[in-house]
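Quick one: the structure is below, questions incoming.
Every protein chain except one is present and positioned as in the full complex.
Read from first to last, the chains carry the letters A and B; within each, the first residue is number 1.
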Amino acid sequence: MGASELIAAQPSAGVAKGPVRRLLLSPPAVVGLCCLLLLLAGSAVNRNFLMPTYLLQQLQIAAFLGLAAAGLMTVILLGHIDLSVPWTITTGAMMAAAAGATYGPAWAIPAGLLCGALVGLVNGLGVALLRIPSMIFTLGANAVLQGLMVLYTGGHAPQHAATPLMHDLAVGRTVGVPNAVLAWAAVSVLVHLLLARTVAGRYVYVMGNSERAAYLSGVRTAQMTVVCFIACGMLAALSGVLLAGYSGNAYQAMGDPYLLPAIAAVVLGGTNILGGRGSYLGTVAGVVFIVLLQSMLAVLQMPEAGRQIIYGALILAMLLLYGRSAKVR
Amino acid sequence: MPEALLQLQGISKRYAGVRALDGADLTCHAGEIHAVLGENGAGKSTLIKTIAGVVQPDAGRILMEGVELRLASPNAARDQGIACVFQELSLVPDLSVAENIFLSRPPRRRGLIDAKAQQAQALALLDMLGCGDIHPKERVGDLPLSRRQLIEIAKALSLQPRLLILDEATSALSSEDVERLYKLLFELRARGVGCLFISHRMHEVKALADTCSVFRSGRRVDTFASGARSDAEVVQLMIGRDVAKSYPPKTGPAPWAQPAISVQGLSWRPELHDISLEIKTGEIVGLGGLDGQGQRELLLALFGVLKGVQGKVEVFGQARRDLAPHVCKQPELGIALIPEDRKTEGLILPMSIRENMSLANLPALGRMGVLSASAEHSAVARMVEQLRIKIGSAQDPVQTLSGGNQQKVVIAKWLMTKPRVLLLNDPTRGIDVATKQELYTLLRRLAAEGVAVLLYSTDYEELIGLADRVLIMYEGRIARTLAGDEISEHAIVASSLNVPMSVPNVSLNVSPGGREAATA
Partner (left out) sequence: MSRRSEWGMALRRNGGPLAALAVFALMFALFLAEHPRSISVAIVTTASNKAVLLAIVAMAQTLPVITRGLDLSVGMVMVMTGCLASTLVNGAPWQVALGIVLVLACGAAAGAVNGAIVVFGRLQPIIVTLATGAVYFGFALLLRPAPGGEVSEGLSDALTGRLFGVVPATLVLLAVLVVLGWMPFRRTVIGRACYAVGSSEHAAYLSGVPSERAKLLAYTIAGLLSGVAGLLLSLIALSGEASGPQAGLYTLNSIAAVVIGGTSLYGGTGGMVGSIIGAFVLRTIGDLLFVFNAPALWQPLFEGLILLAAVCIGAARVLRVRNRLELF
């Protein structure tokens, strides 16, 4: 029973509960409930909390985090991690602005996405072919990207502004709904369908559980790994493009504040950090939760110190609720 | 009369709906070597783990010399003088041999581990077991399985136990190692140490045991002095019904059969040397020989897992250099491999039966990469029915299934790809007799339908009963090919030892892996 005992050390796969009860206790549901609680608590403090305009604005901000989290989730499902997201965001933003200014506005967004894809390709090759642990390779990649961007901008703020299209995408609205939210929704639908309903999506979960068994079953594991990292890179770059559009400009280290919240959102949403388990719906719920939390703390005018403490403590509390592994016996 | 050394009364243990032990009992005396026999799933390993403190029983009592004990952890068992040689080995790969042997209770000096004393004592123990060639500072993970088994035994002996438990401790040992171990166990017996061991090698049981207990379905069904029952009676006790293992009639390849796989001069240093063979469609070719002679590597080479393979491999007349698992399963080649370890290589235990079964043929269960849930469900249902797999629901995690049913899921997975060549790496290891029977029938039926089968088995009875031809491997080469009536126990054993077949008195005490009837 040796191997199966080791397997049991991962979060328990099939807990025998009724289907309705399992749904209600599933991470996306729990997080969703916590989001509702946050909204109620926030509205107790400030009545504007529940107003549609405010909620839409929060969703808009959530879109930036959500795109990065979507890409990160794909990689985490594989059992890897991508620590180069911060500077991929920044690179995507800067390159988009630069391309827009140099080659014309139509080239901005494709250029940004292409950069993200290239970063993902390098990461994927390093992890899949050289078998370097993803944590350390993407860490190095992050440092290299920072070096490249510092070199490119000469250490100053980048000169090129975001193109009108970028701005429109980030800030504009269609039928009253922010475009950023629409973009996030479109990406989300795509990601969810890919993960839940396609062959490639199934392969991702299988590889996250056991790359060895996947390989011996004829899954092209190296190819899948590279594809997932490319997706993560592109989504991070897209997030950067939108962020640049939102603030009108790309700026140094603009991606740094997004890594840890993105990882937290993915894990809060029920994705196992070791890979192989998790639903995208949970990630979306996690992103919304974190954005609402940060916003509520801002509304409460909580100093940064208090925000950090509450943020960390809350994540731990929720994980202790549903993220625990079984005992190793 | 002195109290028995160890007494188990009414032990029960459940694992997620499976009753591993059901009111089991056992008595073992000091100075007695007691064999525990039974099929896989009979509860032997769980029983051993209860005594070793690894699992806690749901009910029942454990007494040592009349005193009731609660063995809440492996250390508690060790404190009582119980040492266990685990089947899956309790060795830590990154530590050295000496550190592993004294992992539980290292010699200490002034609060720190005394490395010199540890090394000296380790050397002494290794010498006693006849492996003085192992350096105590070597990293355990770098050593082959046979050495690691001996280190596991040394580890148990280092505790100077009152009761020594051996759970299939000799599966990879050479005949000399085994002989030396017998002597050691007899010495321990003379000193009043009790010994409990699980083995599937009847000759080993006959050579060692004073008493035998047979387990079936979680209970003890009989205890007798060694030799008091014939082999057939023992097998019947283990299975519970009179089942003579029967093999389907051999049909062999059709006269017009084409070669499915043709290999010339295949080499892969250091395991494989200049191998040439041919498997025709409709043929079941057996691969035999002692453990570790390259059989596993040959199968992996044919499936494209090894890098740097030299020589020519032709599949259905086409020379291929680019083999890899995802290439092999393409319809034009149609090669499938049932791997060695179903728990870590054949299956993904936490995932559902459905997800496991559909894995190899997933693209065919949908269109343009999008999965069709209904296609998947019906394909799985069809396979479950065809192979008669006993499941609750296809959504259950595959780890809830018994060993035999798990192996059926692995085979079902590959059958979905409609393979033309089937490579099997010891598929019936750890499987109950009824399932083995079904597998033999299945393999012969597939052969009759034109599939080429290459079957590596460590059970020579299987090779005799099932294979049209048997290739015996020795040190990475094909030592001999036996065909038709040439395939006999004597021939297989002699070839495995690379001894001329004309030598009459080849000893059968040395097991080349002849596993007995109903065992794992």
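Convention: contacts are C-beta pairs under 8 Å (C-beta built on N, C-alpha and C of every residue); 3 or more make two chains touch, one makes a residue touch a chain.
Keep in mind that what you see is a predicted model, and the values were worked out from it rather than measured.
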item	value
From A:Leu39, A:Ala141 or A:Ala200, residue that would touch the chain that is not displayed	A:Ala141
Among A:Ile109, A:Ala162, A:Ala264 or A:Val288, residue touching the chain not depicted	A:Ala264
Sole residue of B:Gln7, B:Ser90, B:Asn361 or B:Thr417 that reaches the chain not shown, by the stated touch rule	B:Ser90
Of B:Arg70, B:Lys137, B:Lys312 or B:Arg382, the residue in touch with the unshown chain	B:Lys137
Chain B residues that touch the omitted chain in the full complex	54, 73-75, 78, 86, 88-95, 99, 103-104, 106, 108, 111-113, 115, 133, 135, 137-139, 155, 268, 297, 300, 305-308, 345
Missing-partner contacts on chain A, residue numbers	2, 5-6, 9, 83, 126, 129-133, 135-137, 139-148, 150-151, 154-155, 210-212, 215-216, 256, 260, 263-264, 267, 273-274, 303-313, 315-316, 319-320, 323-329
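FYI, only the chains that are shown with their structure count from here on.
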item	value
Computed distance of Cα centres, chain B from chain A, in Å	44
Of chain B, residues touching chain A in the complex	45-46, 49, 54-55, 87-88, 305, 325-326, 328-329, 337, 339, 341, 343-352, 355, 359-360, 362-363, 366, 369-371, 395-397, 399-400, 413
Touching residues (chain side chain A, partner chain B) in the complex	1-4, 7, 10, 13-14, 197-200, 202-203, 205-206, 209-210, 212-220, 276-277, 329
